[in-house]
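Only one protein chain is missing from this complex, and each of the others stays in its spot.
Moving on, here comes chain A:
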Amino acid sequence: MVVKVARVQKTNPLPAVEQTEEEKMSVKKYLRGEAADLGELQDKKLKGQLAVREELYGKSAQAAAQAEKWLMPSEGGYLEVEGIEKTWRIKQDAIAAEVDILSLRKQFDIVLPDFGPYTLDFSLSGRYMIAAGKKGHMALLDMKNMDLIKEFQVRETVRDVVFLHNQKLFAAAQKKYVYMYSDNGTEMHCLKDHGAVTKLQFLNKHFLLTSINKLGQLHYQDITTGEMIGNYRTGLGRTDTMEVNPYNNVIGVGHSGGTVSMWKPTSAAPLVKMLCHQGPVTAMAFHANGHLMATAGMERKIKLWDLRKFEVLQTFPGTTKSMQFSQKGLLAAATGGSFVQVFGDLSGSQEYSRYMGHSIAKGYQIRKVQFRPYEDVLAIGHSQGWSSILIPGSGEPNFDTWVANPFETRKQRNEKEVRSLLDKLPPETIMLDPSKIGSVKPAMKKKGPTKQDIEAEKEAAIEDAKKTKLKKKTKGRSKPSKVTKKKQEAIMRAKKPFLEKQEEKVKKRKRVEEENQLPMSLQRFARKVPAS
């Protein structure tokens, strides 16, 4: 029998374990992109400093990946099938039979037939929900305790509703104006500048309330100061599809002409304008990583776009009024009148396929689908109230207390409000690639061909001219003398453009010299070689 003696490593307290594929993936996630290419750098000192920093980044990513299993104890939800079972055939009843009693409470239907169809919004932590019926009914709910916090009637059309930085404030786009309400239903502000708004969005890092109105005007208003940061005419008509790209906070607007335009608050022209559909764009959604966009058009197509290359990745058939990506990348789309389809990237290769489906009672018109953050729940607002269903694997299982905390106390919320106001980003930080901030713009100096290059090119041209074979011709036209003459001419022809260029340069230099002609007495001080 062989007795193995465990050797204690003295230098590294953590034993060097062979990395699994999963760990490698999470290290890659924490590295946030490729390392800088230091090969081109001339400055040795800088190169050394940057190399040290890169090494540090690598180490911290490694440490973060290793700490994951202790910091993030919760495991995500999943739905696994055996044999001939298909995930999209599994009904909500079947799921209800399997899950625990706490999760069972998240499956419900609220029937409110009088004021629908309803639109919904969740607070950042997913704890609070606001529901607004088209006919003016608004309700603020605590989804953790299943409490109704406040319910009131505004007695006019409500087109959209959105939470502001926390659940204490929300904005509603009503018949003529946008209103801001506090959590006890008090009207705080009436924002008349926005006009008759069709869709609202809130950029919580910038404290910007964004709206698009019936005239196709895009407004950005800073809610901390009340200042209107931007007011831009899209010029592409009325629309009610506007979404925020969570990765860079660029606003995407879908238009009736089939184009999708992307906007930032500091420029009057769109950053991107892409033709996505043949007919009007009815819905759109952005993936949390910012690389994926889903659009739906009236011509019965749902398209997935790669935003890095602006290319279509996939096309599904179907019309939809509302779409959303979950935190884990599932795509819910309300296809048809009363059917919700959930697509999933099941293979992990950006290939979306059917994952789950849910149909509500015939005749219900779905207005909005919204995933609840940090939960495996999809909320559906429709003409008869709202429903909540379970979609396993849609939510992020581990929340960060400092980012969004579903169990936030009042004190924590107050503190966070102050912190987030201190870290409020200026509107200029919204750009297509936010990782550009803090980086150095590369020198724009154009590199012309060097003297050697020009010389080499000339030589090559001459060689080519020499090599050209002449046709055998009759009547003394292929006499040796004629042939040499022709060859000489060909060489001259090849040389000509180079000589002309040189001549031009000399001429230009002379002209400049003549312009700066010095008086005779000072000419001896003139530089022999003019600077150019």
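Everything that follows uses one rule, which is that contacts are C-beta pairs under 8 Å (C-beta built on N, C-alpha and C of every residue); 3 or more make two chains touch, one makes a residue touch a chain; residues count from 1.
Basically, contacts and distances are computed from a predicted model.
Between the listed names "DDB1- and CUL4-associated factor 13", "Signal peptidase complex subunit 1", "V-type proton ATPase subunit a" or "Glutamyl-tRNA(Gln) amidotransferase subunit B, mitochondrial", the UniProt record for the complex's undisplayed chain reads "DDB1- and CUL4-associated factor 13". Contact with the chain not shown here comes from a single listed residue; of A:25, A:312, A:437 or A:470, that residue is A:437.
One of A:288, A:346, A:432 or A:483 touches the chain omitted from the figure, and that residue is A:288. Within the full complex, the residue among A:76, A:185, A:337 or A:357 touching the omitted chain is A:76. Residue-level contact of chain A with the missing chain is found at 29-30, 32, 64, 71-72, 74-82, 85, 90, 94-95, 98-100, 102-103, 106, 144, 205, 246-249, 288-290, 327, 374-376, 390, 392, 395-407, 409, 412, 422-426, 429, 434-435, 437-438, 440, 525, 527.
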